[in-house]
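Of the protein chains in this complex, one is absent; all others appear in place.
Letters A and B name the chains as they come in the text, with residue numbers starting at 1 for each one.
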Amino acid sequence: MDFGPQLFLASLDGMVTAAVLALTALGLSLVFGVMRVVNVAHGEFFMLGAVIAWFVASNIGGHAAIGFIAALIIAPLVVGAIAAAADWIVLKRLDYEPEATIVATIGLLYILQQGALVTFGPVAQAVEPPFNKRIEIPWFEGANVGWGLFTTSYKLFVIGATIAILIGVWLLLSRTKIGLVMRATQLDRETAQAFGIPVEKVYALTFGFGAALAALAAVLIVPIQQADYLMGGDPLLLSFIVVIIGGLGSLRGTLVAALIIGMSDGIISVFFTPTLAKIIATLAVAMVLVFRPQGLFGAKAQ
Amino acid sequence: MKPDRALLLHLAVIAALFAMQYVLPAYHQGNLARILVLATFATGYNILFGYTGLLSLGHALFFAAGMYGAGMTMRFLDWPALAAFPAGIVAATLLAGMIGALALRTTGVAFMIVTLMFAQAGYLTILYFNEFTRGDEGFVIVQATRNILGFDLSNDDVRFVAAWLIFSVGLLVALAVVRSRMGRVLVAIRENEERTRMLGFDPFPYKLSAVALSGAYAGAAGAAYALLFGSVGASFASIQYSIEPLLFVLLGGTGVVLGPLVGAIVIFYLIEYAREVTTAYLIVVGVALVLLILFARKGVLGSLRRRTDGWLP
Partner (left out) sequence: MTLLSARNLVKDFGGLRAVNVEAFDLPAGEIRAVIGPNGAGKTTFVSLLCGRLPPSSGTIRFEDTDITRLPAHERVARGIAYTFQITSIYPNLSLLDNVMLPAQRRASLNGTADAAARAAEALERVGLTDRAQEMAGVQAYGHQRLLEVAMGLALSPKLLILDEPTQGLAEGEIETFIALIRDVAQDATVLLIEHNMSVVMALAERITVMNFGEVLAEGTPDEIRANTDVQTAYLGG
């Protein structure tokens, strides 16, 4: 088989991975940036998004698009609410002490994952995409027919939707009062409090918003990937890699890193087995933390 | 001379555990053997987390290193169990020393993440070399080879005594370490590292020793698990086995030598009972972690110690 078309397809799939990863990692990065909380349960919020999408889609009749749109709205809201509640009930009481918070989010990870096992069951479930038109890739047409040299309209939609959401998040953070309040809290918690910013509420909101982004990413990817109660591990690992390579708490770095990691994940998997790729990525993250704790793109640690 | 109350208490616990084999029905005796091996793992972890204040999320790797160190030398090199056991300890200690030397360049949250990542890489590596390690499925150590000096380790009674012996040695060594000069420096590092440095102690070799020592415990437990229960597998390197010692220590009491034993017994039986009720029995782990970190940071024996004027080491 020709190498060129294969690589092209891989990079298109890489774009889809990068898009979903960017949203998920942005949530993790935001939570770390504003709250200084390392949320180990982040992958489970992603999983919850996918599982809720399946519940919504399978309970709403009619065209697949109706269920999908409903899931797109309901899943992030529900997951965001669960996360905000977890913040209010657990993390706030720990006073966000870093090590205790990590232990607590590990606990949350188990609770959410096992809770999904009870309600959703151990079997992976598919969600039908709202549309899935086969799009032939014109440049290679005829060169390798029968080898699946096409992409789907849905994959292109995922990429487009992600770009739209990222622009929305950027506008929210840079142009609205909520964004301003979040950035002020990120810069200096005490001062923000002194200026009358309700820091506790901002934290709950941020934690919920970060989780909602992961859930949104999951709703987008679930028609391609299936929902499964154990699916939280990979997005957690990849988001960690992205956030650490991108610089802890740096949003621009996070996006650049998501693009690099997502693309290379697609392309590398052509050359290496997924396990080997993951080993290399995990070791790379560990080494970055050991030798360059502030990340490759991020500003110097304070 | 004043009687050594702490030593007497620990010896009494050891004696009581030994007596359990005559009291407990076979099923619970088997459970206790497993608990003692896991408690040994957690006793070492406590030296690192409870006494030195370093929270590792990657000790499953050292447990697995002990397990595979013993299992692989028996499977591929036909080593006798008597040699395979120390091979497991050595493998785990060396690995802990190397990873510790790297991870200790970081502190706090970064240390937790780095140890987690190294352990995850180790777990994936075991999966990657599936051909030799048999991955998640694991492999069984042939029963005939599981004997030391003529004792058949697969026999229930021998297995119990072996587990008891390993735990007892581990407990007494831990007691000696935390009451030694080194133990005092470890606590000082936990309480105030910068101050300890300015009193003329270089924290790094102490912290590295604590990582390596806890790695040796994990390795001994892993190797013992392989020899006593006959199974070796990648799942023992998964994150769950890094969380368990943390949970045992948190529940039993951080920085109390007997804490991990108490924690291991409670959590083991909680999981056992949950397993009968639901497939989602690991929810016990999650709920216990959250409740402990919220309401009982010092754990069961940690709270008790405050009421006994701190004589309990």
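Here is the rule we go by: a contact is a pair of C-beta atoms (placed from the backbone, for glycine too) under 8 Å apart; a residue touches a chain by one contact, two chains touch by 3 or more.
All values derive from a computational prediction rather than experimental measurement.
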{"item": "Which displayed chains the unshown chain touches", "value": "B"}
{"item": "Listed residues B:P3, B:P25, B:G150 or B:G200, member touching the removed chain", "value": "B:G200"}
{"item": "Which of B:R5, B:R184 or B:R275 contacts the chain that the document leaves out", "value": "B:R184"}
{"item": "Contact footprint on chain B, counting only the chain that is left out", "value": "181, 184-185, 187-188, 191-192, 194-202"}
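In this text, only the chains that are shown with their structure count from here on.
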{"item": "For chain A paired with chain B, centre-to-centre distance based on mean C-alpha positions, whole Å", "value": "34"}
{"item": "Of all residues in chain B, those that touch chain A in their complex", "value": "55, 57, 102-103, 105-106, 108-110, 112-114, 117-118, 120-121, 124-125, 127-128, 243, 246, 250, 278-283, 285-290, 293-294, 297"}
{"item": "Interface residues, chain A side, partner chain B - complex", "value": "38, 90, 93-94, 98-100, 102-104, 106-115, 117-118, 122, 237, 240, 244, 273, 275-276, 278-279, 282-283, 285-287, 289-291, 293"}
